[in-house]
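Only one protein chain is missing; all other protein chains are in place.
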Amino acid sequence: MLVVMEKNATAEQIRAVCDRIESVGLTSHPIPSPAGRVAIGVTGNNGTVDAGALEGMPGVAECVPVSKAYKLVSRDHQAESTVVRIPTALGEVRFGGSAVAMIAGPCAIESRAQAFAIAERVAASGARLFRGGAYKPRTSPYSFQGLGESGLKILCEVREQFGLGIVTEAVDKESLDLVERTADVIQIGARNMQNFSLLKQAGRSTTPILLKRGFSATLDELLMAAEYLMSEGAREVILCERGVRTFNDHTRNTLDLSIIPGVHRRSHLPIIVDPSHGTGRRWQVLPLARAAAAAGADGLMVEVHNDPFTALSDGMQSILPDEFAQLAVEAGQIATVLGRTLN
Amino acid sequence: MLVVMEKNATAEQIRAVCDRIESVGLTSHPIPSPAGRVAIGVTGNNGTVDAGALEGMPGVAECVPVSKAYKLVSRDHQAESTVVRIPTALGEVRFGGSAVAMIAGPCAIESRAQAFAIAERVAASGARLFRGGAYKPRTSPYSFQGLGESGLKILCEVREQFGLGIVTEAVDKESLDLVERTADVIQIGARNMQNFSLLKQAGRSTTPILLKRGFSATLDELLMAAEYLMSEGAREVILCERGVRTFNDHTRNTLDLSIIPGVHRRSHLPIIVDPSHGTGRRWQVLPLARAAAAAGADGLMVEVHNDPFTALSDGMQSILPDEFAQLAVEAGQIATVLGRTLN
Amino acid sequence: MLVVMEKNATAEQIRAVCDRIESVGLTSHPIPSPAGRVAIGVTGNNGTVDAGALEGMPGVAECVPVSKAYKLVSRDHQAESTVVRIPTALGEVRFGGSAVAMIAGPCAIESRAQAFAIAERVAASGARLFRGGAYKPRTSPYSFQGLGESGLKILCEVREQFGLGIVTEAVDKESLDLVERTADVIQIGARNMQNFSLLKQAGRSTTPILLKRGFSATLDELLMAAEYLMSEGAREVILCERGVRTFNDHTRNTLDLSIIPGVHRRSHLPIIVDPSHGTGRRWQVLPLARAAAAAGADGLMVEVHNDPFTALSDGMQSILPDEFAQLAVEAGQIATVLGRTLN
Partner (left out) sequence: MLVVMEKNATAEQIRAVCDRIESVGLTSHPIPSPAGRVAIGVTGNNGTVDAGALEGMPGVAECVPVSKAYKLVSRDHQAESTVVRIPTALGEVRFGGSAVAMIAGPCAIESRAQAFAIAERVAASGARLFRGGAYKPRTSPYSFQGLGESGLKILCEVREQFGLGIVTEAVDKESLDLVERTADVIQIGARNMQNFSLLKQAGRSTTPILLKRGFSATLDELLMAAEYLMSEGAREVILCERGVRTFNDHTRNTLDLSIIPGVHRRSHLPIIVDPSHGTGRRWQVLPLARAAAAAGADGLMVEVHNDPFTALSDGMQSILPDEFAQLAVEAGQIATVLGRTLN
């Protein structure tokens, strides 16, 4: 942390701040500035002291946080990129490094027929991972909440029938226990990115975890949520950008692709993009999915539905199977431009 | 919902959209516009059809959502304002109608001595409800996570000793079971506003619930979260504004006081304001707390600490007991200007 | 500025960064941190070096800006609060210090009859300053753009007839020349907050200036815009919060009252609040106007219209004369609570 003093701060005020810092076991490093404001570097803070309270002391202008509290997720801790590997009957899927992966399927599992119809089409287009929610966090209590266990059963049948690996969401302790037994990847949704109880439980699983960014989570908060998982033992963690809240009204969410180089700079974990939730509008999905691939995403997760208008959930952002087939080809070509391989 | 057609949409395109609407059991109401765009009103949607998928049909410019999915929280459902009443040894506390209430205490319960020292001071200033977290959702897994059950025990002692009612947060199924047995008001925090499993469980409790607005929740999403509680049976629900995420960098969160008249216009539920989290900076707390009272808040929840710099959590936003005493007087005076009474 | 190195940065990398800093005439202050990251304080930067480019050097994690470039607007430069005094036939109006002032009137001057009808009412309620636009920056080229010079003539008549001082907006060089001859306060609108040519010209005027915050301006940017005015010689500058852009959809803009203590902490200039543009919805104006007064605003600027539905501009956010009369009383009472006086 850096404590910036007011321009007219007295030597006594500066000393008092340093004393306060030292009194709680930290070290102060005053930086003299002949023409400007004195700043005081603070080191030794392991995150337990919330030193912002110094802002109330005489002569203090402001406190600037500097150090990051994450460790295991950091490139400081592990320089080489983590590659998460998911074995499926169609071959191993890899996220990270030079590998780009595709996840496709409906927002929610609505029926065996719907799931099979979509699974057949996305498998034919080259996808090896199938997404579909059995437990759906919905804004309204009156909206379709997912099929629950019978949805998980359908997902198992999809895997058996088509060889696709399964990605599905857990929303609480009970569903996590069930999802863990079913899924190849456990999804933690955006609304639960800071449900720390759920993160702790999920972090103890040996199944890979897909962690979606919250609606207004900063990069640091996303990495700290992953740190919760890793601090419990998880090693195979995939991050996922899915759009953030802004003033924009031409898109349901604003897809923040700058987080891709942001994550790659600070962390060794792979990051994928969900252009379906990330835009909320079908006609924006393909352009932004291509953009995500070009920005260096380690994968794409796309909602595909064979009859979007009657979808029980999020029909307005699902693309058609034919559109997904086109996207799979284009994403592969864009990956090639970047020296990467779609798998 | 309103479907707005492109200016050059043909009669066939308009008819096709109406047919699609009718085919899923809804009713279409085309509005002719000689000079402009035809719009088609859609009625009969109980929330299960996500009609935005119509945006993909030829001739459709955009779909504008209109109706609200909440029912029990709405003023349409109940015209008179709900007054939540909390009995305490110091007298009944009321939220809503003409009553304005104060909740004060530390962010986290750190020790019996700390809790007692603060409780004594805030009770002396007229507060009848004491806040303090035993379970703390923290951004970092390495930050202080709260004392857990022993924290709840200290809260019980505070109630016995000072007569204060207790407001404390539950973060998952297990802590909710324990908090329910201890607290006079169960707090659901901002990060859990859309933890629907937790909301459903909390909604079945007979203890009043304080529901904090998520970091980037719209008014509708906040009301829908309350609808989850009420649809499970809860009747005594207090909403709480605690600042939202914006581009601002002079404040940790941007307090959105416009949500107070917004809630009062659409819902019968009371809404209070947390100026501590809502600003994140101690020197902003008093001005914004006064502002919240003047904007018509049904109560204030303020973090008070006797030694903010050594606080284990959120010291930088806690005010001192003397500042709280001053605020209590001023909030009462401002309430009087509005024809209301601080209790 | 502070340059934060990666945890594993080598001594050579740290030295190379320091050398680069020194090579452009700045001074480097490395702060050793046994367990954490080395940070390097940079002093001597007068604002001309955009040192962020250091982020590209090996071993650099990030650059954190620290010092502020504003001087004349800063409390470092002038400790006592500026009080802007506007003489009017009804008495002197003061902004700043213990004084709170009211400005009221329609968004746009539409006709002599309209202006007089509103002026009579707001004067009767105690306002001494009348607002009304003759030059209107409108989002659409097809919207009413203001009466121009004939609007300014009507404003002069309002002053003569009712004794009210005049606040009106200039939008370019030509209108500024005309407004300067007419107005008691020159308004620079939100859209022109960073129209630096206009700011430089306005800064050379001897007429007091009301500078509105841009839709998404940070506190620093607002103060830097005021610095443009003051660096050209202006001394009587009043800042104005008018709502910022956020994800909120229950309000047209989100009023950011935290900027009031923010300005008061960093600058000696007065800041007032426009709750009309700041909310964009009539039923939110009174609650937020009261809140602004309670937050410590040095004044309020409120849109009042006698027939909002037929207003040529911004009718949806104008309050009625009777509502203004009520507000004037309440704002005075709230000011009293804070030990201030409405004038």
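Going by the order they are written in, the chains are A, B and C; count residues from 1 in each one.
To be clear about the criterion, contacts are C-beta pairs under 8 Å (C-beta built on N, C-alpha and C of every residue); 3 or more make two chains touch, one makes a residue touch a chain.
Not measured: the values here are computed from a predicted model.
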- Query: Which of the visible chains would the unseen chain be in contact with across the whole complex?
  - Reply: A, B, C
- Message: One chain is left out of this view; which of C:Gly97, C:Gly148 or C:Gly315 touches it in the full complex?
- Response: C:Gly315
- Which of these, C:Arg20, C:Arg85 or C:Arg265, touches the one chain of the complex that we don't see? C:Arg20
- Task: Tell me which residue among C:Thr182, C:Asn195, C:Ser258 or C:Asn343 touches the hidden chain in the full complex.
- Result: C:Asn195
- Query: Please identify, in ascending order, the residues of subunit B that touch the omitted chain?
  - Reply: 2, 4, 6-8, 29, 31-37, 39, 41, 43-44, 46, 61, 64, 66-67, 74-76, 79, 216, 245-247, 266
- Message: Take the complete complex as the reference. Which residues in subunit C touch the chain that isn't displayed?
- Response: 20, 24, 46-56, 63, 69-70, 137-144, 171-175, 191-192, 194-198, 200, 214-216, 220-221, 224, 227-228, 231, 244-245, 280-283, 308-318
- Please give every residue of subunit A in contact with the chain that is not shown. 216, 218-220, 244, 246-251, 254-262, 265, 279, 283-284, 287-288, 290-296, 330, 333-334, 337-338
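Convention: only the chains that are shown with their structure count from here on.
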- By C-alpha centroid distance to the whole-protein centroid, which chain wins? B
- For the pair subunit B and subunit C, the C-alpha centroid-to-centroid distance in angstrom is 30
- Touching two or more other chains - residue numbers and ranges from subunit A: 46, 216, 245
